[in-house]
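Every protein chain of the complex appears in place save one, which is left out.
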Amino acid sequence: MKRPGPKHYLLAPGVLLVSCVFLAPFLLLVVLSFWTQPEGTLLVEPSLTVENYLRIFSDPYYLRGLARTIWLSFATVFFSLLLGFPAAYWIVRRAVRLRRIVMALMLLPMVCGALLPTLGLVNILSPLGIINGSLKQLGLIDRSIPLLGTQTGILIGLIQAFLPLMVLPLVAVMERLPLALEEAAMSLGARPPQVWWRVVMPLAAPGIVAGSVLVFCAALTSFVTPQILGQGKIATFAAMTWQQASLVLDWPFASALAMVMLLIMAALACMVLGFRRLNWVRP
Amino acid sequence: MRRVLLGGVTALVVLFTVAPLIVLVFSSFDDGKFFRFPPREFSMRWFEAAFASVEYRSSLLNSAVVAVVATLISVVLGTAAALGLQRTALRSRAALEMVLLAPLTLPLVIWAIALLQIYSWLGVGGTFWGLALAHATFTLPFSVRVMLATLSAIEPGLELAARSLGARPWRAFARITLPLALPGIATSAALSFFISFNDVIVSTFIAGSSWMTFPVRLYSQLRGQGIDPTTLAIGTMIIASILIVVALTELFNRKASRA
Partner (left out) sequence: MSAYLSIRNVAKTYGRSIALNRIEMDVCRGEFLALLGPSGSGKTTLLRILSGLLDADHGEITLEGRNISRTPAWERDIGLVFQNYALFPHMDVRTNVGFGLEMRRIRGSEAARRIDEALDTVSMLEFGSRMPSELSGGQQQRIAIARAIAIKPRLLLLDEPLSNLDAVLRQSVRVELRELHDRTGLTTIMVTHDQVEALTLSDRVALMECGEVLQIGSPEDLYQRPASAFAASFLGSPPANLLPVTPVGVPGEFKIGEMPWKPAGSVAEILARLTHPANIALRPETLSLSENHLPGSIPGKLKAVEYMGGERLAHVEIFDEGGPIVLVRTAAEIPEPGTKVFVVPTVITGLYDTENGFEVCRLD
């Protein structure tokens, strides 16, 4: 046996912190989701029952919430890709001086957390906000279009919050694509749309997949943005989980709800691993 | 034509990303109790109210204290881990890196639900140290990533050269690698601080009323009463301090790269 090298003491504290404080709770979550909390009490009983899961999958409230959340997450992925792909292409191929600034701005929402942008979004979407206000000024509408408290409002908030998660991996992948490939396609007779479709898109597939997974998972588990922009009228799955944990204080049930989200993401991860063969860029 | 289209979409993306923050800043100077567009009078009254409010001040202070402690842990452990990773053989490196970056890839909400229960058994729920440790954990991967990028940009021969000139390993590190890594350390500290300071996802689960941070207070307020314009003014000040820190680190990095 080799003695642990002198460098391991450098890694140990960080790895220990993440393992104990971050990874271990995930494992415990599996166990906790099978525990119960008898009605009307706050005492948790260790047991091994699928009661929590049965409750989720038999109650239309949760099923509808789950379906709504998955639908919203897919829509978020779709629009993020629609906007993020051309933007990433522009950043990689056309931006010269602006590039650093644009990339820095993409990181801004991450640093600002979930609340500050949501605060601004409320003022944009509200009945007296910027969108409705300017439409009224232009005389296009008389009465405000409801945006807060609707799925559209939530969708706008989710896209706003998670668009950078799509752009950043796309930029990372496209950066490694030699421009010569696109030029070669053009010299062989490919028009710009064909160059995109046959060369850029397939080669950027790892970035598209990575970005889509990131955005999907983020949208699936987000609760701050949907709760505030939905004004509590539209419950997403993560918001339901938060309610159970923070307001109802039924922790085993909240654990089971969290486990459902985790399982959806695990299923997605398995599908993505099947895409590994699409990864030509790495040797 | 195509160029215009591409540039247009990018402009839209950028606008979409920053518009809420711009609106937040913009509306904090509006006189009205409720924001409406077009705006009314320009006024600083919400800033005055922000400075006068004791509750906001205490929650902001709570946030700052947690963020400072979390940042210290995150940067020290993150730098050490990045150094360790850099000198680890390839095979175990990938696995260790995955562990260290896990808080970036796994959703924090799910973790927070588990942490909430564990903390309450351990009796650290709602305490300062419980919160600071959690914040250190999810800011650690940012430090690790920034420091990995910083360290990999440093010529490995430099430290060896210092050693060949007679410096002991520790001294070679302190005289050569550490000064060159300073810009990275500054960046990871700034990132960790603001990510921790602005966190609502984890804190709202595990921070009780005993150590309430500003985002937690703001979140519960937003769900209950809607927007208090005073918080817009505070948000504006937070954004301003982020921009100032970003500009300062940029300036510092440029200076360091020129030196």
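Residue numbering begins at 1 within each chain, and the chains themselves are lettered A and B in the order written.
The rule is short, and it goes like this: contacts are C-beta pairs under 8 Å (C-beta built on N, C-alpha and C of every residue); 3 or more make two chains touch, one makes a residue touch a chain.
Computed from a predicted model, the values in this text were never measured in an experiment.
Peer 1: Sort by label and list the shown chains the missing chain touches.
Peer 2: Hidden chain contacts in the full assembly come out as A.
Peer 1: Which is it among A:54, A:184, A:249 or A:267 that touches the chain not included here?
Peer 2: Answer from the full complex: A:184 touches the omitted chain.
Peer 1: Which parts of subunit A face the unshown chain closely enough to count as touching?
Peer 2: Output for subunit A: 178, 180-181, 183-191, 194, 198-199, 202-203, 278, 280-281, 283.
The definition used in the following text is that only the chains that are shown with their structure count from here on.
Peer 1: Let me have the rounded angstrom distance from the C-alpha centre of subunit A over to the C-alpha centre of subunit B, please.
Peer 2: Roughly 18 Å, centre to centre.
Peer 1: Spell out the residues on subunit B that touch subunit A in their complex, using ranges where they run on.
Peer 2: The touching residues are 2-3, 5-7, 9-10, 12-14, 16-24, 27, 34-38, 73, 77-78, 80-81, 83-85, 87-88, 96, 99-100, 102-103, 106-111, 113-118, 133-134, 136-138, 140, 144, 191, 194-195, 197-201, 204-205, 215, 218-219, 222-223, 227, 231-232, 235, 238-239, 242, 246.
Peer 1: Which residues of subunit A touch subunit B in the complex?
Peer 2: Within the complex, subunit A touches subunit B at residues 5, 7-11, 13-15, 17-19, 21-26, 28-29, 32, 44, 83-84, 86-87, 89-91, 94-95, 102, 104-106, 108-124, 126, 128-130, 132-134, 137, 159-160, 163-164, 167, 192, 217-218, 220-224, 227-228, 232, 238, 241-242, 245-246, 251, 254-255, 258, 261-262, 265.
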